[in-house]
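Of the protein chains in this complex, all but one are displayed in their positions.
Going by the order they are written in, the chains are A, B, C, D and E; count residues from 1 in each one.
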Amino acid sequence: MSKVVTFGEIMLRLSTESNQRFSQAKTFSANYGGGEFNVAVSLANYGIEAEFVTRIPDNEIGHAALQEIRKMNVGMSNIQLGGDRLGIYFLETGVGNRGSNVVYDRSNSAIATIEENTFDWAKIFEKKDWFHWSGITPALSEKAAKECLKAIKTAHQLGLKISCDLNYRSKLWKYGKEPFEVMPQMLKYCNVILGDIDTAFFMLGIDKVNPDYENDEQLKKYYSNITDLCPNLETIATTLRYSINASHQKIGGVLFNNNKIYEAPITDVTNVVDRVGTGDAFMGGLLYSLIKTSDNLQRSIEFAVAACSLKHTIVGDYNLATLAEIEKIVNGDNSGKVSR
Amino acid sequence: MSKVVTFGEIMLRLSTESNQRFSQAKTFSANYGGGEFNVAVSLANYGIEAEFVTRIPDNEIGHAALQEIRKMNVGMSNIQLGGDRLGIYFLETGVGNRGSNVVYDRSNSAIATIEENTFDWAKIFEKKDWFHWSGITPALSEKAAKECLKAIKTAHQLGLKISCDLNYRSKLWKYGKEPFEVMPQMLKYCNVILGDIDTAFFMLGIDKVNPDYENDEQLKKYYSNITDLCPNLETIATTLRYSINASHQKIGGVLFNNNKIYEAPITDVTNVVDRVGTGDAFMGGLLYSLIKTSDNLQRSIEFAVAACSLKHTIVGDYNLATLAEIEKIVNGDNSGKVSR
Amino acid sequence: MSKVVTFGEIMLRLSTESNQRFSQAKTFSANYGGGEFNVAVSLANYGIEAEFVTRIPDNEIGHAALQEIRKMNVGMSNIQLGGDRLGIYFLETGVGNRGSNVVYDRSNSAIATIEENTFDWAKIFEKKDWFHWSGITPALSEKAAKECLKAIKTAHQLGLKISCDLNYRSKLWKYGKEPFEVMPQMLKYCNVILGDIDTAFFMLGIDKVNPDYENDEQLKKYYSNITDLCPNLETIATTLRYSINASHQKIGGVLFNNNKIYEAPITDVTNVVDRVGTGDAFMGGLLYSLIKTSDNLQRSIEFAVAACSLKHTIVGDYNLATLAEIEKIVNGDNSGKVSR
Amino acid sequence: MSKVVTFGEIMLRLSTESNQRFSQAKTFSANYGGGEFNVAVSLANYGIEAEFVTRIPDNEIGHAALQEIRKMNVGMSNIQLGGDRLGIYFLETGVGNRGSNVVYDRSNSAIATIEENTFDWAKIFEKKDWFHWSGITPALSEKAAKECLKAIKTAHQLGLKISCDLNYRSKLWKYGKEPFEVMPQMLKYCNVILGDIDTAFFMLGIDKVNPDYENDEQLKKYYSNITDLCPNLETIATTLRYSINASHQKIGGVLFNNNKIYEAPITDVTNVVDRVGTGDAFMGGLLYSLIKTSDNLQRSIEFAVAACSLKHTIVGDYNLATLAEIEKIVNGDNSGKVSR
Amino acid sequence: MSKVVTFGEIMLRLSTESNQRFSQAKTFSANYGGGEFNVAVSLANYGIEAEFVTRIPDNEIGHAALQEIRKMNVGMSNIQLGGDRLGIYFLETGVGNRGSNVVYDRSNSAIATIEENTFDWAKIFEKKDWFHWSGITPALSEKAAKECLKAIKTAHQLGLKISCDLNYRSKLWKYGKEPFEVMPQMLKYCNVILGDIDTAFFMLGIDKVNPDYENDEQLKKYYSNITDLCPNLETIATTLRYSINASHQKIGGVLFNNNKIYEAPITDVTNVVDRVGTGDAFMGGLLYSLIKTSDNLQRSIEFAVAACSLKHTIVGDYNLATLAEIEKIVNGDNSGKVSR
Partner (left out) sequence: MSKVVTFGEIMLRLSTESNQRFSQAKTFSANYGGGEFNVAVSLANYGIEAEFVTRIPDNEIGHAALQEIRKMNVGMSNIQLGGDRLGIYFLETGVGNRGSNVVYDRSNSAIATIEENTFDWAKIFEKKDWFHWSGITPALSEKAAKECLKAIKTAHQLGLKISCDLNYRSKLWKYGKEPFEVMPQMLKYCNVILGDIDTAFFMLGIDKVNPDYENDEQLKKYYSNITDLCPNLETIATTLRYSINASHQKIGGVLFNNNKIYEAPITDVTNVVDRVGTGDAFMGGLLYSLIKTSDNLQRSIEFAVAACSLKHTIVGDYNLATLAEIEKIVNGDNSGKVSR
């Protein structure tokens, strides 16, 4: 069994209920989540031993986040207590032609204000096989970016596989650095990258190309542009998402490996309950299937897409779909029939 | 005015709210329902005098069920108090490609542990015209199956019309008997059966055929296979249901009577609010229309389909659509316009 | 900046929650709204100074309505306290093929029982440019109709632009007068009318014609029938609404001005969260765009349709969409993507 | 078994939740109740056959009220459909030194606008033993007062016992008559009156006396002043209530019969959950005990006080305490221990 | 650090909200708890390594219970999956003179139907110091009683300290055995017993004595009657509870050890939020303090009483008070001031 470490931020998510707008909210639903934690939850749900590394403030809100991590059966023995506050994000869930809106309130969070040498990465990675991070952590602060780079390098030295979800967020990256100044030196150690081609190009400093995801030859060319800059890269995957409206998405996927393209067909996802975390669900499904069915990349991309599509029906940041539910969809049953 | 008796189990239904999964539920919505009770509610709503016969434990949860029966204007004078517990089922309502999930907790319920001679069926059926039961009751326990058979035979002797909704539930039938060992001797007294052909065949011990519901000649052949084994049978009806996903169903119906096929066209049902009880709504609509408009079987099947389709928009086990609302849909208005 | 006055009733709206029917409701959501107030809120949201004139009872429920008006930044300095009760309407929000249902309980409200000379219209209209009313107020009572006519005449004398949303409600008009006995003398002062052709004809006493909204020449003819009877009329607009079901609407618009037809294309609106007030959102968008972009009538009708379509995703009577959100849709982005 | 008829109004009660003030309420809890209906519910709960007579509008809100009456097992066969609206009252439940506040919105309700000859009282009272009314009905409107008097006279002629809860409400009596102009001719037929001495004097036109409820001789004198004006009166009872604050009440009772005084000791009631309907709970307990234990008036007053005190712990208008719970308190056990 | 094992049942608790009665409940709050689990949670909260042993059905409701155990940081590695159902109990929380009411629906639960040899107790007790059980488990079924005895004997052989909370529940013990037929052979191995003298006498087959808890000499005599029958017994503790009403309790404690009596003074507990689990909170506090401060039995009993009193303010079955909060109360600060 593979042992995976993910590193990043867990936040308190405060979302409006019953389709309310921010200004109407008299209550907020409280969830806890964050891209890299969400991936760890997916893996733990699928039976992969997963651990989440972060820094959490030693107050009651931080303790509630810790309880959430424990509840989801994610390893937590290397989490550090410290810092002033848990990051928060406010979410107004969209519907129809009104999109979801996120207001970040995560500046000066425990992880963004992390001090050097908080984590002993060599010790953390002992007996571990895989390290997962995302483009959100380097977007938080200079300190977080440094720590992330340190983790990546240590993981690489110790021979772990490294994966990254590019996760570009335009409302972050506020500390004075552009992604292309920070990301390339991190991505070059990665074995697996999740992200669309233009985001990868943007982070690697290549000009925008607006790719045609139905043109395999073009895809191979663009993907090879990425692998040129990321010498350790084996697998690149992209979620194909067509947003009809906030309640109706079309989701598919493309995976590039060893100069071959694998595609999962586009499926309708309607009605969307919660759009947030669906990329993390894709990432979690991808990691699981790469680890478990690495000899069947076609099934890997289909599993990732199915995990992603199911997450749209689930409230909260992380995916609560079971292996059996995802596999039913991979096997072609999208009917949503009652089980009784 | 016809007087109908239905016999079966009423349960406490505990359903998760706001699209939550079971593991997320901090509250459960409480409803009371059960296939045969739901049919009685439909009939009472349409102005048919209906009575529900069951056994309910003499505790506060049982009393709450009794209050629900009274509230819905269903006759309750022959309900017996006794037994240890009210059956429960947990419901996680699906959405999109995640189907609803039912966890039964109905073993050892008051009705499943019923003792012989609890009910005086001859007295119950005095001045009654119709007896309705379903395939759920014989699936609960040997004792429930016996009592159900006794009721059916008494009803037959006293000249009541008898109807059955086959209602196969794979999570029931746990007491050591297969449906085909129990159902045929019950179905042979029935005048009206609701169920698809393969379920009927399965329960009557005939091999699966996977019928084509657009092929009238084939349908007639299959239906005559059923009537061969059920000499009292006059009318067979089937809900045609195509599950696009949990939020989007397509519903139609077929009715077979006197070697003629009547069909109600398939209509889209979206967005689905509550899938559970829609078959009971069909059954309730069918009984109502057979009783009230027995000379217009085309309208009967259309009424049943319209009742069923409206139930998908209503929370809870039973159908709260009014006669006027159903008839508006039978008359072709599915527009869902505001009335003001 | 233009200054707009609207006149009408604000009600307490009590709506069932979570798709419940009236008979299931153990709680009602409380909102405050009314056609003319809703228009004022839209304008205030878009930065137009707007004032609402009405009469409100001097009790705690009336005070709550006043607080709502203040909260929405709508002028309230001419509101009169008095009367016995705030009008109420009960709303059961529909879904799928079950339409929303409104039960009015607004008889004898403060505004319906208004006494003569309650308002000093000449003073109210000082330094104002626009007066908006709707066909609901004359439908409430003889007294309300009289006061409305008085306001219209005063506004006309003082040179304000006058707009009307015809807003026919079959459950109102119970005081003994038919619309065509009351409305023509009011409409003849109007510069802008919102309403479909048949409603306008009905209120003006012209026979029903069932117009084809894709036939521009026919439209011009019918619209000129209206302008013949309304000599001040410059602009007529109509919401084109095709109700697939209560959860799925198709919305477009037509605007007639100076013998030209401007059309906004039909767009899908799904999933509908709250159908009520979408006409007022159209009206608010229309007024805003007529005031702000009067030289671009094509954009005006598109803005009105976009405002209307967004309102379908927002709970409550009035539109909380922002200028930026509406303009994004006018500019063609209906994708409902997450902003983060 | 005695058969009791009560006559009056049932209203929709809209109460704020979680200690909110009216201006904070985004939801209202919906209950249905009214003094005379509440008494009928108490009796039905204790096993006395009780029927409620009223007029209810034929709309969805009225239908919900009808369902509530049926649910509580109260007879409803003489209820008339008609009128425009169901009366409403808004309730802000107090706590500590902030008292509960009621805003009535019951003018022009179905019962207040009742037409003559709506009810055939002679037929209603067939095979009935007891008629209960309260001072609220004559306070609603001239029409309601007339109908009430007619009912009382008919009941008297047919030999029913008649009881009245004086129930003075300062926010009613708005139609131009004072209580002393209306009530004496009604009270003179009563066999049982519930109310404090000063209220009785006020309604009978006697000057205020501010009685000392610990002075039996004075009480006898004052009560005889009442019986002088009410020749049919056998029993007068008074709730003794000392309001420490909205969360803490002290409740006792006095009963006068055949020139004897019976007293139930004052007990602490804390914490108060719902103060409304506690007088009706007293009345319901008093009627039950007068009917069932008429030979033990000491127990009667104690039963009424115990029923009243328990109602303070129950949400809603009517008393859901069981006979067993009340008797436990009559027998001295106020400990509120867990039953398990 | 001591390692404690507790054994028993964890149930789904369904409680009515906002002071509702069972018949009013449209939703139930879902919690998970049970006497022995609650004790384990207390210990885990105080930093003692605690493990809970039970049997849980392998369905979604069982999985939710497992997640709750994990969330609370209680060891779960020896929990067995199996059986048909998770036990349920319904709770109506009392207030004032209306006591809380529990309806058990725990027959045939996974633990009650446990098969022999489900648990390998010798392995479970490896490296453990303490075993805690309660009188509830032997009350569930013959099978549960047998397994409990087997666990006790094994723990005794392996040298663990054994504690028991007598926990008599009159609504259990339905399988044909009386407590005194079952409990003595279990209690004789116990080192610590929690329970009042009359309950202990009842379970040991001694006649009721109604002890005076302020008479130390009498207490010593009665406690020595118990130790005579329980030769391993070192410590007996009793919660002193005086129930003023359901909202107001008075709580103290007595501890007997080595022929000495230690008393914690009676303190007022008001307002009670949740009475259930307060005995388990006492037990958890007692075990913690016996383990941690075994040389200060006066502080032990005070800590147990403080833990118990704080639990009354906390919703749910188990105690969420922190060590710091309990110690503040032990140190005399009951003021409930705001911390900010």
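By our rule, a contact is a pair of C-beta atoms (placed from the backbone, for glycine too) under 8 Å apart; a residue touches a chain by one contact, two chains touch by 3 or more.
Worth saying up front: this structure is predicted, and the values here are computed from it rather than measured.
Trainee: Which chains here touch the chain that is missing from view?
Mentor: Contacts of the unshown chain, counting the full complex: A, C, D, E.
Trainee: Which listed residue (D:R85, D:K128 or D:R275) would be found touching the missing chain in the intact complex?
Mentor: Of all options in D:R85, D:K128 or D:R275, contact with the hidden chain holds for D:R275.
Trainee: Using the touch definition from the top, which of D:M76, D:L158, D:A246 or D:I266 touches the missing chain?
Mentor: D:A246
Trainee: Among A:S2, A:N101, A:Q218 or A:N232, which one touches the chain that has been omitted from the display?
Mentor: For the chain that is not drawn, the touching residue is A:N101.
Trainee: Please identify, in ascending order, the residues of chain A that touch the omitted chain?
Mentor: Residues touching the hidden chain, for chain A, are 14, 17, 22-23, 25-30, 59-61, 63-64, 67, 84-86, 88, 90, 92, 101, 103, 105, 107-108.
Trainee: Which chain E residues would touch the chain omitted from the figure, given the whole complex?
Mentor: Spelled out for chain E, the touching residues are 17-18, 267-273, 309-310, 312-316, 320-321, 325, 329, 334-340.
Trainee: Residue-wise, where is chain D in contact with the chain that is not depicted?
Mentor: Touching the chain left out of view, chain D contributes residues 18-21, 23-24, 89, 94-102, 104, 169-171, 243-248, 271, 275-276.
Assume only the chains that are shown with their structure count from here on.
Trainee: Counting a repeat as over half of the contact pairs in common, which of C-D, A-B or A-E repeats B-C?
Mentor: It is A-B that reproduces the contact pattern of B-C.
Trainee: Between chain D and chain E, what distance separates the C-alpha centroids? Give it in angstrom.
Mentor: Here the centre of chain E sits 45 Å away from the centre of chain D.
Trainee: Compute the distance, rounded to whole Å, between the mean C-alpha positions of chain C and chain E.
Mentor: 63
Trainee: Got the chain D residues that touch at least 2 other chains?
Mentor: 17, 26, 67, in rising order.
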